[in-house]
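The complex appears here without one of its protein chains, the remainder shown in place.
Think of it as A and B in the order they're written, each chain with its own count starting at 1.
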Amino acid sequence: MNTLTRTIEHTEQHGPAEGLSRWFFTTNHKDIGTLYLWFSFAMFLTGGCMALMIRAELFQPGLQLIEPGFFNQMTTMHGLIMVFGAVMPAFVGLANWMLPLMVGAPDMALPRMNNWSFWILPFAFAMMLSTLFMEGGGPNFGWTFYAPLSTTYAPPSVTFFIFAVHMMGISSIMGAINVVVTILNMRAPGMTMMKLPLFVWTWLITAFLLIAVMPVLAGVVTMMLMDIHFGTSFFNAAGGGDPVLFQHVFWFFGHPEVYIMILPAFGIVSEIIPTFARKRLFGYASMVYATASIAFLSFIVWAHHMFTVGIPLMGELFFMFATMLIAVPTGVKVFNWVATMFRGSMTFETPMLFALAFVVLFTIGGFSGLMLAIAPADFQYHDTYFVVAHFHYVLVPGAVFAIMAGVYYWLPKWTGHYYNETLGKVHFWISFIGVNLTFFPMHFIGLAGMPRRIPDYALQFADFNMVASVGAFIFGFSQLIFLVLVIKTIRGGDRAPAQVWEHPQGLEWTLPSPAPYHSFVEPPEVK
Amino acid sequence: MRVAAQFLLLALASGASPAYADWQLNMPRGVTEISHAVFDLHMIIFWICVAIAVVVFGVMFWSIFHHRKSRGARAENFHENTLVEVIWTLVPFVILIGMAVPATATLVKMYDSSDAEVDIQVTGYQWKWRYQYLGEDIDFFSSLTTPREQINNEAPKDENYLLEVDNPLVIPAGKKVRFLVTAADVIHSWWVPAFAVKKDAIPGFINEAWTNVPEPGIYRGQCAELCGKDHGFMPIVVEVKPQAEYDQWLVDTRAAQAATAAAASQVLSMDELMAKGEQVYNTACAACHQTNGQGLGSVFPALKGSKIALGDIEAHIDIVVNGKAGTAMQAFKDQLSAVDLAAVITWERNAWGNNVGDKVDPATIQKLKEGTE
Partner (left out) sequence: MEPLKVKNRRLVGRLALSAALMFGFGFALVPLYDVFCEITGLNGKVTRNGPVSEMAIDEARSVRVQMIAVNNESMPWAFRADSSELVVHPGQDQLTSYHAFNPTGRWMVAQAIPSVSPSEAAQYLHKVNCFCFEQQPLQAQEGREMPLLFVIDPALPAHIQTITLSYTLFDITPAQRTAMNLQQATRRTTL
């Protein structure tokens, strides 16, 4: 590790540049992390506004506010923005901020590429959002963009959508490469793999998933592009292609993608619960193995999204069994979290509240996932609001709550100030009520038979849709509390010491708060 | 404060609309043997989940209440236990196997479509269904009949709002009916919850599904795969009739179809064509071109004052009958009868201030439909 020390000695010592150029040209992992997080929050609000437009239209039966065509653009854009614009960049932002601090590295391994990974994103999303104002409207074929609705029958703006997806893919792949290289090559002396904090482990596995599947997404949109403009027939039955092929290739990407959005969340929660239970994480090794097995299984379950396309019986059974198997490692994780709390000495600061809500609500999402895995029952659930309830439970009180927990947990480390605990708790409780009021009734409407992605519905679904819409507005507007809280914390507040919390584990807590612009210039010694 | 206000609002809103019944919580049990099996599976897995949840959340909340710092709890030091970890890996595994057995059995039954007595080809179109009875010479389209005024909140909504069609699918009770599901444009999905049948309709390929409904009745479903603008407006209605009534229905429908074909030779007056045309326009065309003929965006052009509606009549007939490739305009040749086509084209040429003044005879259309063979 001498070499690492020497590299660092060559690093010039300087503070951040002045003005806007600091943000455009920065190669500092903390600056880039901050950019990612703010970008992701902006996208979260944008996608959220679209969700509120959807929920407002669905408040009552009948068409009130928006046309069905525009409604479809809203559902599509909401999905794409939340997946690629809000959740993924938020995790990359947290990774940028925390990975070097957690492994004892001075920065990410590839700082210039890091800058590029981020700055691609605003352009990609500007391009994607601009399609809404184009002739024929924006993408209206759902975030899963099934062919031929997204090829032969797509609005002309689909080409811009494809290019935007390519740019997001490049950004994610570069980000993932950076993460892998940082974790594998930049660890402080003594930081062996099995000593890595779980957030680092889950991100390492996530990064490998990203490298494996983002190119497949790029491939599938490239095939679409060729079908639309160059006369190929990958997905067009007329030329010997097959629309079902699209779904296979898409979900080969899509299923690992949903784990990309949840594994880092597992990592965050595995950091937070031990801190506030004042007890070491139960079953560290089994957590690592469980994460790895979930990642592996994610490659062989994709067709459970396609149980109704007419897969032969044997295929159907295989994908059903493989999917059910995922419950095992996921269960192990939940049991480990509960065992960590058991006989601990718990306190309930805001990060812990979000982490506990994560454990409960993510598990509910896991249960509905298990129900969906049962192929014969899935024939009833498939493409109904039951599915919408399921994936929102794992993504909103799952991934999003974990991100918020992480932000509350590390905010004092980033800013040097404690956030306002009362405001944090208010934010948590309103979000918690809002989220459940929005998504729990969706289970009922789904079981009662309401298909997803419809702008208007039959009268028997009216009651719970109204509840869900009210919940959505509560949840949506409560995020402004979060915005106010973060801005207030940046501008001032009680000074946070290096440790921030009572005896938290990890290298990040050995640095002063706020973490200096250049940290671990001398690699720390890990015992 | 705001929460309370929102709740109040919610309470008021739901109280003010007693017409919206039920607050239905669970999946309907359905009416077929398969749907009962599916419902039972659904309930078994649900209760298993509830049991696991009670145990896991029970331990969790017990810890939250008892092992909190404010109650003086001191953290213990344990952080692994191989035996416990092995147990909680194996136990879920065994539960899953127990789940997989009945699921597999049901799935095998669902896939066995042999020995069907009635075969019906179901074709999804943007945004309607077509039913063809194989070997029976019966072929019709089934589209939404909910009036635009109800959708636009200009009239009170009926009980079966958005779940009503002009021509329901009719099947005999107590007979195994096989559906051959396909699509003519994008992917759709044919779903009737009461039968637990959901099958994707994929352009170029056929999929099989089957049902056997013991009880006569009317069952409703919807398209379950996003298929474009009016995905929410293509319901499925299945009328299950006792065998005798079904046989009579077959005879009547064949006769009606023959009558429609024969009607192609009649000559209708301008007024008759216009009256019929308005009616046909509102069910078949208004979803895209709008009731007022103003169209919708660039994809669905206005007909009022359009070059086609005011121009050469042959070209106008051609685009309605044969569609226009590469656009959203479908071929209506198979969807509408010669009389309906003649009427609707006449309507388009003479409504909303389009004053061409000419009319189309059903015979002209019939000739086009058949060719000159």
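One rule holds in what follows: contacts are C-beta pairs under 8 Å (C-beta built on N, C-alpha and C of every residue); 3 or more make two chains touch, one makes a residue touch a chain.
Here the structure is a predicted model, which is why all the values come from computation and not from measurement.
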* **Touching the absent chain when the full complex is considered, from A:Ala237, A:Ile481 or A:Val526** => A:Ala237
* Residue, one of A:Leu110, A:Ala124 or A:Leu437, that touches the chain absent here -> A:Leu110
* To do: Touching the absent chain in the whole complex: find that residue among A:Gly136, A:Pro215, A:Gly493 or A:Pro514.
  => A:Pro215
* Missing-chain contacts mapped onto chain A -> 3-4, 6-7, 109-110, 173, 176-177, 180-181, 184-186, 211-220, 222-223, 234, 237-240, 242, 244-245, 248-249, 252-253, 310-312, 314-315
* **Touching residues (missing chain, whole complex) on chain B** => 112-116, 119, 121, 123, 125-126, 134-135, 180, 182, 184-185, 202-208, 311-312, 314-315, 318, 321-326, 329-331, 333-334, 368-373
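The rule we apply is simple: only the chains that are shown with their structure count from here on.
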* Structure fact -> Residue set of chain A touching chain B in the complex reads 60-64, 67-69, 72, 135-137, 140-142, 146, 148-149, 152-153, 155, 237-238, 242-244, 277-286, 308-310, 313, 316-317, 320-321, 324-325, 327-328, 331-332, 334-335, 338-348, 356, 359-360, 363-364, 367, 370-371, 374-377, 379-380, 382-384, 430, 433, 444, 447-449, 451-460, 462-464, 466-467, 470, 473-474, 477
* To do: Provide the residue numbers of chain B that touch chain A in the complex, in ascending order.
  => 2-3, 6, 9-10, 13-14, 17, 19-28, 37-38, 41-42, 45-46, 49, 52-53, 56-57, 59-60, 63-64, 67-70, 73-80, 84-85, 88-89, 92-93, 96, 99-100, 103-104, 106-108, 110-111, 126, 150-153, 157, 159-163, 185-187, 189, 191, 193, 196-200, 202-205, 207-208, 221-233, 296-299, 328
